[in-house]
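Every protein chain of the complex appears in place save one, which is left out.
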Amino acid sequence: MSQRFAQLAQALAAVAGGLHGRGWVLGTSGNLSAVVEQDPLRLAITPSGADKGALRAEQILLIDERAGVISEPGARPSDESLLHLRIVAERGAGAVLHTHSTWSTLLSDLFGAGAGLPIEGYEMLKGLAGVKTHEHREWLPILENSQDMPALADKVGEVLKQHKDAHGFLLRRHGLYTWGNDLAQAQRHVEILEFLLETIGRTLLMKKQAN
Amino acid sequence: MSQRFAQLAQALAAVAGGLHGRGWVLGTSGNLSAVVEQDPLRLAITPSGADKGALRAEQILLIDERAGVISEPGARPSDESLLHLRIVAERGAGAVLHTHSTWSTLLSDLFGAGAGLPIEGYEMLKGLAGVKTHEHREWLPILENSQDMPALADKVGEVLKQHKDAHGFLLRRHGLYTWGNDLAQAQRHVEILEFLLETIGRTLLMKKQAN
Amino acid sequence: MSQRFAQLAQALAAVAGGLHGRGWVLGTSGNLSAVVEQDPLRLAITPSGADKGALRAEQILLIDERAGVISEPGARPSDESLLHLRIVAERGAGAVLHTHSTWSTLLSDLFGAGAGLPIEGYEMLKGLAGVKTHEHREWLPILENSQDMPALADKVGEVLKQHKDAHGFLLRRHGLYTWGNDLAQAQRHVEILEFLLETIGRTLLMKKQAN
Partner (left out) sequence: MSQRFAQLAQALAAVAGGLHGRGWVLGTSGNLSAVVEQDPLRLAITPSGADKGALRAEQILLIDERAGVISEPGARPSDESLLHLRIVAERGAGAVLHTHSTWSTLLSDLFGAGAGLPIEGYEMLKGLAGVKTHEHREWLPILENSQDMPALADKVGEVLKQHKDAHGFLLRRHGLYTWGNDLAQAQRHVEILEFLLETIGRTLLMKKQAN
């Protein structure tokens, strides 16, 4: 397991650097995790408050299913560890990525009242796991933001049960959560959902002009 | 031929990396091909479902004129191989590139009802093969998107016959196809058409404001 | 001290390159500083008129608390050295960064009449030192621009006394100032505030559409 943890820590740091380059995890925003072992659950996750543009593999922590740190007692994992753990439990995900982009932030606010955002009819949707056609309708649930992590984790759990086909969700004025079987698939889902959110935002701007 | 295939595979992977850097082939979107041999036709093409940000030359496949894989039996070439082959057949192209940018996606939708988008009066047009003046009028046809590839390939064939001077076309809510005598020319056409689409999109936004 | 100056000069040049890559210190715009010693005050600072995209550590100057150059007599430090020194004095900052982005420039103008810009309810705010919840309200003061540096430094001093919790301020049609305990924290504050300004600007554009 130790070697697998080391490999995933390297991979998570590399993914963080790429996401930072695109401006999707500026400052200390965003957090990333990957499952090291399923039973008992061991998750490699970014630490609390780390600059994502300068993240090194040595900073990645190993936590258990209650967000207790195993690798480095006393260190503090991401504040949102409980959300990552809930997603892993509900979806059987191998990796969870959370980004803050300008488009996901502003659309989570604009569509927040309806508690979700529909994405429909785009070829890009085919990049989401299991989607075979652009005629797919993806519903991206939006949850109100909160600092009460156990309560928010419970809401995430409910939403995931309610929307069994969702590939991600938004926290209002906060950002995007998505996941995948492995880190590569989770990264692909980030790219696809961020692309679609930007496209929807810009289209909305163009269409409103036209009226 | 084997050496030429290896060189083109390297070149295709490098071009994919550059397009991914600009956000034009995020996730598994987009596909790229280059002609290895004309008779019998042999095409180097990206595999189905590959992440364009991590594409390696070894993943590029060699296919024949019916999209059968020669290099690695059992592997699956891009879902859109038939479109690439049709473009090569109709235009004698040496390379075909397909990108998904936010601007091409949203304009393909906005202008889709008219089944095309005019681009006229821009100096940048002179970068398209055979265009000598900014007074050129380029008509970029738009086709409805479909997952029925043989049918879509036939429509592409018709559109290319109908618009003999077109340097590219859009698939609605999907993206841009363009091509060139060789990979360098095809890449240039991507840059030029994507630039013009972004410029037209932003101009439209500014002008509508003014009314 | 000499070794610490050399290290900070290297770090400042690296940060300048990163900010230039994002388009936040184009041309000769922006300036950067870090405290080498607190008593007597010694500040490492970018020289006047340097291209930030090509800044080398050797160009960084060492100045005293009156902006007199120690490291290289006759050289000229940033025109805005007095602002940096005032921020260090008022806030006990270890580093001060000043950027010119398109969004900070245009919002400083749009909100300039109200002499400030509120930022409220965004998770990203938690990246600012001491902020524990997205329910925080950050007030970003806006000062009229001026070439009279001693007078402007006095105004900066007043504004910092008046808004004791502010993590930055804008100069109208000019750009953003922020700071931190050290260079890493100051850089994080730049990323967070620039992100929030872009998000607020784009949201404003979307909401006005909706009316």
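Note that the chains are named A, B and C in the order they appear, and that numbering of residues resets to 1 at the start of each chain.
The rule is short, and it goes like this: a residue touches a chain if its C-beta (ideal position, glycine included) is under 8 Å from a C-beta of that chain, and two chains touch if they have at least 3 such contacts.
It should be emphasised that the depicted structure is a prediction, and the values quoted were computed from it without experimental measurement.
Engineer: Wait, the hidden chain, what does it touch out of the ones we have here?
Structural biologist: Even though it is not drawn, that chain still touches B, C.
Engineer: Quick one: which of C:R66, C:K164 or C:K208 touches the chain that's been left out?
Structural biologist: Checking each option in C:R66, C:K164 or C:K208, the one touching the absent chain turns out to be C:K208.
Engineer: Thinking of the whole complex, not just what is shown, which of C:G17, C:G53 or C:G157 touches the missing chain?
Structural biologist: Among C:G17, C:G53 or C:G157, only C:G53 touches the chain that is not shown.
Engineer: What residue numbers in chain C mark contact with the hidden partner chain?
Structural biologist: 23, 26-29, 51, 53-54, 100, 102-103, 105-106, 109-110, 145, 147, 171, 173-175, 201, 204-205, 208-209
Engineer: Hey, which chain B residues sit against the chain that's not shown?
Structural biologist: Touch set of chain B with respect to the missing chain: 18, 22, 121-124, 126-127, 132-135, 184, 187-189, 191-192, 194-195, 198-199, 202-203, 205-207, 209-210.
Here is the rule we go by: only the chains that are shown with their structure count from here on.
Engineer: Could you tell me which shape the graph of touching chains takes: line, ring, star, complete or other?
Structural biologist: line
Engineer: Which is it for copies chain A and chain B: same residues on both faces, with over half shared, or different residues?
Structural biologist: Since fewer than half of the residue numbers are used by both chains, the interface counts as different.
Engineer: Please compute the C-alpha centroid of chain B, do the same for chain C, then give the distance between them in whole Å.
Structural biologist: Spacing between the chain centres: roughly 43 Å.
Engineer: What parts of chain B, by residue number, touch at least two of the other chains?
Structural biologist: Within chain B, no residue contacts more than one other chain.
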